[in-house]
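In what follows, a single structure is set out as structure tokens and then discussed.
All protein chains but one are shown at their positions in the complex.
Chain naming follows the written order as A, B and C, and within any one chain the residues start at number 1.
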Amino acid sequence: MTTITAAVAGASGYVGGEVLRTLLAHPNVEIGALTAASSAGSTLGEHQPHLVPLADRVLEPTTAEVLAGHDVVFLGLPHGTSAAIAAQLGDDTLVIDCGADFRLQSADDWETFYGGDHAGTWPYGLPELPGQRDVLAGAKRIAVPGCFPTASTLTIMPALAAGLIAPDITVVAPTGASGAGKSLKPHLLGSEMMGQASAYGVGGVHRHTPEIEQNLELVSGTRPTVSFTPILAPMSRGILATVSAPALDGVTAEDVRAAYVKAYADEPFIHVLPEGLWPQTKAVLGANMLHVQATLDPRARKVIAIGAMDNLAKGTAGGAIQSMNIALGLPETTGLTTIGVAP
Amino acid sequence: MTTITAAVAGASGYVGGEVLRTLLAHPNVEIGALTAASSAGSTLGEHQPHLVPLADRVLEPTTAEVLAGHDVVFLGLPHGTSAAIAAQLGDDTLVIDCGADFRLQSADDWETFYGGDHAGTWPYGLPELPGQRDVLAGAKRIAVPGCFPTASTLTIMPALAAGLIAPDITVVAPTGASGAGKSLKPHLLGSEMMGQASAYGVGGVHRHTPEIEQNLELVSGTRPTVSFTPILAPMSRGILATVSAPALDGVTAEDVRAAYVKAYADEPFIHVLPEGLWPQTKAVLGANMLHVQATLDPRARKVIAIGAMDNLAKGTAGGAIQSMNIALGLPETTGLTTIGVAP
Amino acid sequence: MTTITAAVAGASGYVGGEVLRTLLAHPNVEIGALTAASSAGSTLGEHQPHLVPLADRVLEPTTAEVLAGHDVVFLGLPHGTSAAIAAQLGDDTLVIDCGADFRLQSADDWETFYGGDHAGTWPYGLPELPGQRDVLAGAKRIAVPGCFPTASTLTIMPALAAGLIAPDITVVAPTGASGAGKSLKPHLLGSEMMGQASAYGVGGVHRHTPEIEQNLELVSGTRPTVSFTPILAPMSRGILATVSAPALDGVTAEDVRAAYVKAYADEPFIHVLPEGLWPQTKAVLGANMLHVQATLDPRARKVIAIGAMDNLAKGTAGGAIQSMNIALGLPETTGLTTIGVAP
Partner (left out) sequence: MTTITAAVAGASGYVGGEVLRTLLAHPNVEIGALTAASSAGSTLGEHQPHLVPLADRVLEPTTAEVLAGHDVVFLGLPHGTSAAIAAQLGDDTLVIDCGADFRLQSADDWETFYGGDHAGTWPYGLPELPGQRDVLAGAKRIAVPGCFPTASTLTIMPALAAGLIAPDITVVAPTGASGAGKSLKPHLLGSEMMGQASAYGVGGVHRHTPEIEQNLELVSGTRPTVSFTPILAPMSRGILATVSAPALDGVTAEDVRAAYVKAYADEPFIHVLPEGLWPQTKAVLGANMLHVQATLDPRARKVIAIGAMDNLAKGTAGGAIQSMNIALGLPETTGLTTIGVAP
């Protein structure tokens, strides 16, 4: 059996922790260097008590020297810091960036939403996009999508691809706190979050907006309009992407249902729920899985599609390892679970 | 000081409990009979341990005999049961129905969304609607709005009234569990709800849809299209109404902001947040208050408005008592707090 | 009606916010200066969106100059900072310290548990302790008890006072996150807290331990042994003090019940639940109230007493204002609610 060595930069954070949790279940992976910034020198067990097999591992500083020499390097770093590290890692290393630096194709979008110079564009790690598995096969650099773009894109893609909707997409997406990482900000405190729903990044300013547009343009050939509103909900993990768009004339509920069933019949990590059931985020907790359901609102003439996903799993670490499998020529599903932890 | 006697039918449920909690702070109200269905004969303390001053009160059966003779009777009963009780209470009693039976004006809408015969239409207890305070003054029957219609209507009303948006409204509204009452259904169990977001009533089938349309028609003169998706979020109380609609040509963010500030300048129970702040549901927990903010998404050309409300407070019991005050000629704000319990 | 002016230092924090929320309902209080440290210059609305009537108030720096000239000054400051401020406020001002600096009588305990020099001892703001109302009447300085000591003391006091138990007390107390304030620490993040119970300060090292001992010594005349373990539970507010102690020979369940009923018959802010009902923290959410129940475990020969309290309300701000009422000669219950917000 092939053995792949993998290093993880940013191992003390939520993304790094989930990458490690997923890699620990991967039969082909041997976990190598673990690095951190201010936490270098401490053990992983102090930061990730759930990862018992790695509890005694000491975190090293995040440098190219430490990360070099592995088959795969996962970067779970703050935005803007991946390029410098990646430049020092040769093409014999598969570098998988869980940050935003290389996701966008448009330098204009980058400057508008992130500011500063655009670092470039890497192969985009969303295998379910049309033609994307070919792009990822053999890739040496992969940009892992944002969690909202993964959920939003896959939730509305079949309706758009089948020509059932106008390209005028509204996404409202409650999500858990872990998407914000371990940032020490007052609004992320448990005291604030528990029992509370709140909106943020309202009015088209959230950085995932152009990424959703870019994905959907790849699907339909034209840039759609996307209104995206994220909502912070009192849970640790999970996204419930609630997507609506005007139904084109003549479209029926049966058309909608059929489009989803057909589009995702062979996708290992997307489950179209039986008719009448709607997605629940805990059904995919910890799993590399999107649950989706869609229908037509006949009065409002809108297609409504809902997708449930774990932002850290399929939304980040699971999706990253799915792309890694493709890039390395392993079976795409290796080491990935489709089963959530519920209730 | 005027003293009003008030009876509460359905005192063991969440609506009844919140009506009582609010009435206990009302300086003019003396609480009379408390009734229940299967819980008749038990004490209120067994069902509502927070209402200590009423802990020893024994629940009586819900009959017109028990409820008669009070100045005000609040009905917190299952849908379809209020009409029979109300018919036996004379016009010397103000009957305030917290259920749905008398909310809709259209018998067709009733039959489509609720089924069965339409019981009729009572003065609608949303004082902030245009002209509605006049309707409520002196009324002897009041239909308390649904919690989603209150939140959704008040959240988008200024933009619609000011002619800033097309009548094509999308509402996505995370809400807490108490809106479903004390129903013993598996999906309402704590094990299921905690850590989970899920959608229900998707595709225009939720019964609050025609009620939102009816309200907005009153505002703009034409029936809008409303796509409404409620989301069950892991919290006991709270609605975060996330409303969007296409901005008309030339509308600016400043127009949007100005419309809200102007529309709600004199409303005692609506607070337009300072620019840059967005509503949080805990800020209104237990308060008869809606917090609202709105802006323009200039890329998607959508007006996005967000309102936070406590479904049991301003969404039900607080709104009911606000309407009661108007009907009885008391100052509208008597006994009602605008201050939430946070964090 | 008497009007009292009150200033609040630390108005941007959770303690300051709850003091203000409670004062806003007090008929005799006019709210004066609001101060903060790093947040000085910003408006209260940015930090406490629930306190709408004070939303536009600008926070001033926390100095004696700003705080002087009020009838009452509430200090919600970090430990160790109250003494310097208080020293500059004359005896014409009632200073109520919500911090720990002046709670302990023993300088040794202070040094063991807090370190550094003991600032002194102020009248202790727990009116339900024997003789304490006399101590507080006319006081010009009040040390508000810690939240765990209030809950733990009042939960076991009747059994100890009645001579039913040995002075060997075990307290295990799940609590919400707000007791830790708005501290930006990783373990207080929503991502960590939601869905999780964890222990901290285990092994007798929590600073509230000697304060519980001090209170119980006042009750029984001898210093008891107290084993205290706090547990961080996934809620914003609330303490469920679970207290056990060996029952003395011959003690029956009826003795236990009778001791509690008798001890608290006249206490306005303690409710002994009806037999068979056990306390729930939401029943006292936002209320100046402790719910308590006790029984005998006949097999283990232990008295088990459970008390539910809101750490910010009766545990801090409510208790502080109850003591203020006594100190100023107002009726003790003025402006305080006994009714929680549930569900």
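Worth a mention:
Keep this in mind: a contact is a pair of C-beta atoms (placed from the backbone, for glycine too) under 8 Å apart; a residue touches a chain by one contact, two chains touch by 3 or more.
This structure is a prediction, so every number in the text was calculated from the model and none was measured.
Within the complete assembly, C:285 is the residue of C:20, C:285, C:324 or C:339 that touches the hidden chain.
Check A:53, A:90, A:163 or A:331 against the missing chain and you find that the one touching it is A:53. Interface residues of chain A facing the missing partner chain: 14, 17, 21, 24-25, 43, 45-46, 48-53, 55, 178, 194-195, 236-237, 271, 273-274, 277, 280, 282-287, 289, 291, 337-343. Of the residues in chain B, those that touch the hidden partner chain are 14, 176-178, 180, 182, 184-186, 188-195, 234-236. By the touch rule set out above, chain C reaches the unshown chain at residues 170, 172, 174, 176, 189, 191-192, 194-200, 202-204, 209, 225-227, 229, 231, 233-238, 240, 242, 244, 253, 278-282, 285, 293, 295-302, 304, 306, 308, 343.
Methods note: only the chains that are shown with their structure count from here on.
Distance between Cα centroids is largest for the pairing of chain C with A.
Innermost chain of the displayed assembly, by C-alpha centre distance to the whole-protein C-alpha centre, is B.
Chain centres here are Cα averages; for chain A and chain C they lie 44 Å apart. Along chain A, residues 176, 189, 191-192, 194-195, 234-236 each make contact with two or more other chains.
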